[in-house]
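A single protein chain has been omitted; all remaining protein chains appear in their positions.
On to chain A.
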Amino acid sequence: MSNQKKRNFQIEAFKHRVVVDPKYADKTWQILDRAIHQIYNQDASGLSFEELYRNAYNMVLHKFGDKLYTGFIATMTAHLKDKSKLIEAAQGGSFLEELNKKWNEHNKALEMIRDILMYMDRTYIESTKKPHVHPMGLSLWRDNVVHSPKIHARLLNTLLDLVHKERTGEVIDRGLVRNVTKMFMDLGESVYRDDFEKPFLDASSEFYKVESMEFIEACDCGDYLKKAEKRLTEEIDRVGHYLDGKSEDKITSVVEKEMIANHMQRLVHMENSGLVTMLLNDKYEDLGRMYNLFRRVTSGLATVRDVMTSHLREMGKQLVTDPEKSKDPVEFVQRLLDERDKYDKIISTAFGNDKTFQNASNSSFEYFINLNARSPEFISLFVDDKLRKGLKGIADADVEVVLDKVMMLFRYLQEKDVFEKYYKQHLAKRLLSGKTVSDDAEKSLIVKLKTECGYQFTSKLEGMFTDMKTSEDTMRGFYGSHPELSEGPTLIVQVLTTGSWPTQPAVPCNLPAEVSVLCEKFRSYYLGTHTGRRLSWQTNMGTADIKAIFGKGQKHELNVSTFQMCVLMLFNNSDRLSYKEIEQATEIPAPDLKRCLQSLACVKGKNVIKKEPMSKDIGEEDLFSVNDKFTSKFYKVKIGTVVAQKETEPEKQETRQRVEEDRKPQIEAAIVRIMKSRKILDHNNIIAEVTKQLQPRFLANPTEIKKRIESLIERDFLERDNTDRKLYRYLA
C-alpha cells in the first residue's frame, strides 16, 4: 500500500550540533587579534600556525566570518596608523628608509595573516564578493600610509628631489628608490601612474624645458645634440634602474619633446653650426646624431630633409648657372659628380641610406642639372674627354665605376635626346680620328645606355662601330686586289652608312691629283662589290699625314686635315699663292678655307705657311708662301685635329633646332599611337599620355603637342568631336 503513495525521498544533510555561543566568537577573535599584534611587532615566533588557522576556520564555520573580516580590517588599520606616525616622524634621509622598512614589514605580516585567514579568503570572501585579504592589506597600506596627508606629498617630493639630484650629477641610493617605485607598482598600476609617474613626468618636462633653453643659448648645434643624446641615454638608464619599464617610452617622449621637437627649427637653421654647415663640412658624426635624434620626433626627419633639399637645390642652381663654372665642360661635370659622391657618402654614412633622403637628393639633382640647357652637351663632352684620354691606364673595374657615375648623371637629364645628338657627334669624331682610349670602354657605355633607354637609342651608335669594322675589312680587300698601289700614297677609307652617322653636308673640295686618282680607284672597287650604293666623299672630315722638307732641309711629318692637305699640296707647284688663287684651285668654301688658312699660317709653333700681311685674320688680298724657317722640336707635327669642342653660339642654335625638328615626328608618332588604341580621348588626357610616353627621351612641351595635334587634324589623321570640342577622334 505504501508503495502506491508517491513520496518525495529526501536525504537530509548531516548537521553538526552547532554551538552558537556569542562569547565563543569574541574569545576566538581575541586570540586572533593578539596574534596579529604579535606578528606586527615582529614577535611571531611563539605562535602556532595550526592553532590560529583552526581558530579562524572555526569562526567562519560558525558563521562569524563577518566579525572576523571586519576585525581584521580594524586591527590592521590601527596598526598601519601607528606605523604611519612613525614614518612621519622620520627625519630627512631616513624618511624613505623608514617607509621602505615598514613596507617590507607590512608585506611579511600580511603574508602570514593571509595564510592564517586562508579559509575565510576562500569561502566567506568568495561568497560575499568582498576584497581578498592580500589586496585588502595592500589597499589599507595605500589608504593609511601612502595617502596619509603627512606622507603623501612628502613621499613624492622626496622622490622627485632625488631624481633631480641625480640629474644634476649627484649620486643617490638607487636601490631605495627602486623599492619605493616597486611599492607603487605593487599597490596598483593606477597608484604608480597617478601618485608617482605623472608628477614625475611633469617635473621632468619642466626640468628639460629649462635645461634646453640654457643649452641652446650656450651651445652650437653639434654640442647641443651631443648633450641631448646624453640626456636621453641617461633617462633610459634611469628607467632600467629604478622605474617601471612602461615609463621608458613616456620619459623619452618628454625628453624628445622638450629638447628636440621644441627647438627643431632653431637647431637646423643655426648659423655656422646647423645642418647646412654640417653638410658643407662633411660632419658625419654630427649628421648621424641629428638623424637619430630627429627621427624620434614627428616631422623631425621631414624638417632635416627639407632643409637639405632646399640647400642642395640652391647650391646646385648656383653651380650650374655660374658662367665661370660653365667655361670648362669637363670641370663642370666633374663638379657635379663630386657633389653627387659627397651626398651619397653623407646619406650612406650618416643617414643610414634612408630611402626618403636618397629620393630627396635625386630629385634635387634632377632639378638643378636641368636648369642649365647645356648639361646634356657637357656630359657628352665629359665622356668624350674620358674616352679620349682620361681613362688611359686605368683598370677595367675603375673604368666601369666612372661610366656608372656618368650614367647616374645621364638619368637626371630631362632632354635625353639632346644628349644623344651630341654623343653621336662626339663619338663620330672619336671614331674617325682614331682617338679613343679603349674600345671596350666605348662598348661598355653603349651597353649601359641601351639598358637604360632601349635598343632604339643605341642602334645607330652600334651601327657606327660596325661601319668602322667593315671599313677595315674593305680596306684590306682593296689593297689585296690592287697590289700595285702599295708603292704610292696610302689611302684609308672609312665608309659611313648615312643615317647612322651625324649628318653633314658634303663640302666641295678639289683633291690633289695623286689623291683623287686613288679615291676613284677605291670608288670603282667599292661600287663593284656593292652595286646600287652611292658614295660621297666627306672632305671636311678627313685627315692626312704628309712628309714635308723645308728650306733649310728640315724634315717633318705633318698631320693635317684634308682641306689643309689640299692647300699645302698646291705649294709643290708654286712658291707664292694669293688667297683667290688658293680658293679657285681648291674650291673650298670661304669660311672653311679661312679657318684652314688661319690654322696653317697664324698659329704659333704650327705656322708652316707664311702670310702677307702678318695680321691675325685672313683677308681676300692676302698672299701665302711656305715658311722655310719653320722649326719644331718634334718630327711629327699635328696641325688641326678634329677635336670635339664646346659648341659656339650659332652651332648650339643649329643643334637645338635640329633636336626640335627631330622631336616633332616623335610627338606625332606618340599621338597617333595613343589615339589609335583609344579611338576617342580628351585634350588634357592626350597631353598627359603623350608626355608620359616621351618622358624617357625628353620633356614634351604642351604647346608643341598642341601644334602637332592641329597638324594631324589638318592632315585628316584626327578630328574634333562635333558636340564636345574637348574630344579628339582617331580617323582610320
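By definition in this document, contacts are C-beta pairs under 8 Å (C-beta built on N, C-alpha and C of every residue); 3 or more make two chains touch, one makes a residue touch a chain; residues count from 1.
Keep this in mind: contacts and distances are computed from a predicted model.
Considering only "Two-component response regulator", "Defective in cullin neddylation protein", "Phospholipid-transporting ATPase" or "Serine/threonine-protein phosphatase 2A 55 kDa regulatory subunit B", the record for the omitted chain gives "Defective in cullin neddylation protein", by its UniProt protein name. Within the complete assembly, A:Lys706 is the residue of A:Lys342, A:His530 or A:Lys706 that touches the hidden chain.
The missing chain lies against chain A, touching residues 682-684, 687, 702-703, 706-707, 710, 713-714, 720, 725-726, 728.
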